[in-house]
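Shown next, in structure tokens, is the structure this report addresses.
The other protein chains are all here in position, but one chain of the complex has been omitted.
The letters A and B name the chains in turn, as written, and every chain counts its residues from 1.
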Amino acid sequence: MSADVELKDVWIKFGDFVAARDVNITIQGGEFFSFLGPSGCGKTTLLRAVSGFLEPSEGTVSIGGQNMAGIGPNKRPTALIFQNLALFPLMAVWENIAFALEVRGVGKAGRRKKADELLELIALPDQGDKMVHELSGGQKQRVAIARALAAEPEVLLLDEPLSALDLKLRQHMRTELRAIQQRVGITFIYITHDQGEALTMSDNVAVMREGVIEQVGDGTHIYDRPTTSFVASFVGENNLFRGRVAQADGQYALVDTDVGSLRARTTTDGDRALNKGDSAFVFVRPESLKFANGGGHENTVEARIAQQEFEGNLWQVHLDVAKSGHRVSMSLVNDGQNIGHETGANVTLGFNPDLAVALPEGPLAAGE
Amino acid sequence: MMADRLRKIFVIAFVIMFFAYLFGPLILMSVSAFNSSAFPRVTPFECFTVEWFDVLARDATLMEGLRNSLIIGFGVMLIAVPMGLAGALMLTQVNQRLRPWYYTIVISPILIPGVVLGISTLVFWDRLGVMFGAGYDSIFYNGIFLTIVGQSTFIAAYSMLVFISRLQRFESAQEEAALDLGATNVQAFRKVLLPFLKPAIGSAAVLAFLASFENYNTTVFTIVSESTLTTVLASKVRYGINPSISALAVVIVVLTLFGAVFYEILQRREAAATKASEAVARGETTSRAQQAALYADPAVIITLLVFLAGFGTVYFAGTMGVDECKIAVKEEKLQRAAERTKMRQSLEMFKGAAPGAQTGTAAPGAPKERAKGTEGYEGVFAPGNLGTGSDTPPKEEEKKEPEKIESPGKSQFQNIFDPANLQQQSGSKN
Partner (left out) sequence: MNPANYLRHFFQKNGMTLGLFLLVAVTFWMFILIILPQLFMVDFSLSRNLPPAELGGPQDVMTLEHYKFMIYGSAQEAGSYNTVDLGVFVRTLLAALFVTIFDLAICYPIAYYLAKVAHGGWGRLMVLSLIVPFWVNEILRAFAFRIMFGSAGVINAFLMWAGIIDQPYDFIPNNIALYAGLGYAYILLMIFPLYNAIESLDKNQIEAARDMGASWLHIHRRVVIPFAKPGISSGCTMVFMLSAGALAAPQILGGPSSLWFTQIIYQWFNTGGNWPRGSAYAIILLASTILFVLLVMKVFKVKLGEIAK
């Protein structure tokens, strides 16, 4: 059983501080939905509002069409997986998993049976009698999931569950979690600051900044067609050129920058559409920049190679743009040869307008 | 370098003196418990005996006081621990601005002098009793009730501190997880928080009991017409002490040592159990024998054996041959006294001085000592010192002494200084 989750006109305030501002989102039953954003952007707060640990200052939270106002966390059809898991240290693994049944008064035999079933699901059979502290990080993770699933929730909420794990484990768990979700079929609401996670696992992603939802969409939308500068700079690596709009026709814009005029797609419309004279950013992904010494590209940038990094499957090349001096980077797939230019060489870079985005000036992700 | 070494010596000396100051009184007191001398002292050590423990057990007022102390201790435990727990939980929920005020109020009983707590409790319930028109045999004036109430006031604060420190290490997310999984508040409290607090409840309970048991300042006011162990002990100041109180000290020390050793054993067993289970978890299968070895700590067994042996020795040493020893001691004392009088007699006859002058020098000494209830040996210390310094018994306290053995002799020797009785001595020598 899975349910839709709807947040309508939700504001969450703590005194003068606004943690969530005018949030309107509908999450379909059965989908894997992520909230993505930097620390402090309000995603945990929204999660707690959905699970029932806090009530929104304004607006409504509905699950399965039913308004959840005044209904406590123990009565909502949700289960929350905490960031630090919050497993019960004084109970055995199977008792942890069967806890939801215990509080409902299910007898010991029934609980043990259900716990064993779930242990099979999370691939930890025969571990039921161990104590929590005897398990590894990844195993604890899975127990937390099993414990939540035992409550048979309609919505499963996950609060940055993978942040404490090491890289390899994290990657492995990403696939696992997605597999579990598809097997069980319930709605997953997942929050994270790692955009790689969000993109690989989710059906849809909401990017948040300081309490505001910047954009909601699936992975390709968020990545290829960002609608705000923040989304463009937060999700993945992106190169940035500042300038002023010289022309805009609703599909493309021509932006005058100090490296020349650059043409790029526009993704915004309505009152955020780009008009002549507006300040704008042109974003180009590192993988979209090519060496263009021989011409053949509409947009060109002169730069000097500052550094080359070999990452195994990719070459990362860092260049200093002539005239403005700021850094750009490009990624080249490793085809068995080196990149063809020396460090320190002056090169011309080019990119396709369809692979670049022009957006209104706005706040950027930290570190840009 | 010289200064350095000197400093080191000084430091070690200071530390030794400090620990001597710390342990000295108790060691001396414990030793005096085994001395058959009727007043607690270490020198001279007359006979090794355990009879004072027997006297202790037969002391009816003390035993009644002990009984009341136990009852009160349990009562305080039952009231102060839950109050302290409630206080600690409340602290986590009170809003930020009120918190310092709340904390100050509940912590204040620790800072308020014990006598003030006792008085305020007494006065409060007295006034309440008056308001309800209750008589003197009602609960408003019941010493046990008042003492439980008065002591709980500050002991709950101690409990609260124990709980606060334990709660700080509690992951509050666990309680939220329980709620999230469908538990009611009571279930979350019972199944998640309470098990975590169990060790704290244990220590708070023990702390409460001990603090109640040894309390005096508050109790002495609230106990009204009853008594506790501490008030009975304190009242002995007026009625005279004997080594049975040293015996009590020994009993307490031994019991506490037992408690500490027992506690240490429990800790070790728990640590061993965790280590064993962790080893199993890591996949190192330990054989049955190895696991058993972890539990049966050899040190524990040896300590127990030593304890038993020690007890046995002390008991036997203290009961065998005590009476013979006492008779021997008494004989020795009388013999020494007789020798002294003989020497003085010969001196007097030798000097041929006026008896009056002799008694004149002796009298100032004797009446003074006699007034303090001594045996009159001290007359010998008068200026005409007869050089019997080494085996002279120290001066006794001014309290009433149950020295039945000496009293007959005392009156006889007192009469010696009366010139009219000089002729009697020859017949009274025994």
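Just so it is clear, contacts are C-beta pairs under 8 Å (C-beta built on N, C-alpha and C of every residue); 3 or more make two chains touch, one makes a residue touch a chain.
Everything numeric here is computed off the predicted structure, so don't read it as measured data.
Enquirer: Among the chains included here, which ones are touched by the excluded chain in the whole complex?
Expert: Those shown chains that the absent chain touches are B.
Enquirer: One chain isn't shown here. Among B:M2, B:V186 or B:M349, which residue touches it?
Expert: Among B:M2, B:V186 or B:M349, only B:V186 touches the chain that is not shown.
Enquirer: Looking at B:G75, B:P109, B:G143 or B:G182, which makes contact with the chain not pictured?
Expert: The missing chain is touched by B:P109.
Enquirer: Looking at B:I72, B:L181, B:L248 or B:A337, which makes contact with the chain not pictured?
Expert: B:L248
Enquirer: So which bits of chain B touch the chain we can't see?
Expert: 7, 11, 14-15, 18-19, 21-26, 28-29, 32, 39-43, 82-83, 85-87, 89-90, 93, 95, 100, 103-117, 119-124, 126-127, 130, 149, 152-153, 156, 158, 161, 184-186, 189, 214, 216-217, 220-221, 229-230, 233-234, 236-237, 241, 245-246, 248-249, 252-253, 256, 381, 389, 394-397
Keep this in mind: only the chains that are shown with their structure count from here on.
Enquirer: Centroid of chain A to centroid of chain B, CA atoms only: how many Å?
Expert: Chain centres of chain A and chain B, defined by C-alpha means, are spaced 68 Å apart.
Enquirer: Which bits of chain A are touching chain B when the two form their complex?
Expert: Residues of chain A touching chain B: 51-53, 72-75, 78-80, 82, 84, 86-90, 99-100, 102-104, 130-131, 133-134, 147-148, 150-151.
Enquirer: Spell out the residues on chain B that touch chain A in their complex, using ranges where they run on.
Expert: 171, 173-174, 176-184, 187, 191-192, 195-196, 277-278, 281
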